[in-house]
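Yeah, one chain of the complex is gone here, protein chain that is, but the others are all in their spots.
Entry: subunit A
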Amino acid sequence: MEAVVLNNVSKTYGKERKVAVDSVSLTVNKGELFGLIGPDGAGKTSIFRMLTTLLLPDGGTATVDGFDIVKDYKQIRNNVGYMPGKFSLYQDLTIEENINFFATVFGTSVEENYDLIKDIYVQIEPFKNRRAGKLSGGMKQKLALCCALIHKPTVLFLDEPTTGVDPVSRKEFWEMLKRLKQQDITIVVSTPYMDEATLCDRIALIQNGRILQIDTPDKIVQSYPDKLYQIKADRMYDLLKELNVYPKTLSCFTFGEYLHLSLTDESEQAEKELIQHLQNKGFHNIEMGAVTPGIEDCFIQLLKK
């Protein structure tokens, strides 16, 4: 059974009809942790806002929990949980007051669904009398998640929940999402961080309002067509320039401290030839080896198409 269905949904902004979402179709199954992966400005927030009935699509149809996002917006608003990208709780209220407020607004109480937020809430409970404005980024996110969860939503929309959060808190946050999944809550999450993609059940890679690919992270990685090398030498910038003009280079881009490289010829012979070529060009300490592609490699490769 599908929790979220999008059918050729489009969204344009302003008089010049700037396209933000370009006929996107996707389905999210019940109980799934679904990720929308893409850089800033890819259209992730627009999709979230349409699904949470905050924006009307310009074309196509979509349903959440079987309810139409235009006609049945009231039912959707009763049932979903939404955590916007920007921290959107009351800064001058304390943690406890924020949670109580949202629980009451959603017609429930903290006690009623305490088991749902317990894991997260115990982490911020020591500060429950502190005003939300004075919390750290990670604690703010936890508080926002508690508030979005307090009414036991059927579908939870999290718009870039980990942006601006430190790596440890990010990891904790994803562990919390995994636990929530076990409670049968469908989670749709967006993130610009490719490393978080592998933590989702299925992901959609999105760029310029278009879906590039939808699949499980594993399958997306497996579908990477070429053999991938990582390569490193003492003069990295010159190395990149050199490789970009090397006739057998298929693609080459910076990836952390390495360059990721694909060649038109995937034989061992070609590998040796390249190292020889680079040594002739005066590069030292050359390290080269095969590497399994990650989501980011796939993303970059898809963008080239």
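Just so it is clear, a residue touches a chain if its C-beta (ideal position, glycine included) is under 8 Å from a C-beta of that chain, and two chains touch if they have at least 3 such contacts; residues count from 1.
The rule we apply is simple: contacts and distances are computed from a predicted model.
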Could you check which of "Peptidoglycan glycosyltransferase MrdB", "NADH-quinone oxidoreductase subunit D", "Response regulator transcription factor" or "ABC transporter permease" matches the UniProt name for the chain that's left out? "ABC transporter permease"
Residue of A:Gly107, A:Pro126 or A:Gly256 in touch with the missing chain, whole complex considered: A:Gly107
Have a look at A:Asn8, A:Asn29 or A:Gln91 and name the one touching the chain we're not showing. A:Gln91
Full-complex contact with the absent chain, from A:Asn7, A:Thr61 or A:Asn78: A:Asn78
On subunit A, residues whose C-beta touches the chain left out of the figure: 49, 52-56, 73, 77-78, 80, 82, 84, 86-93, 97, 100-102, 104-107, 147-148
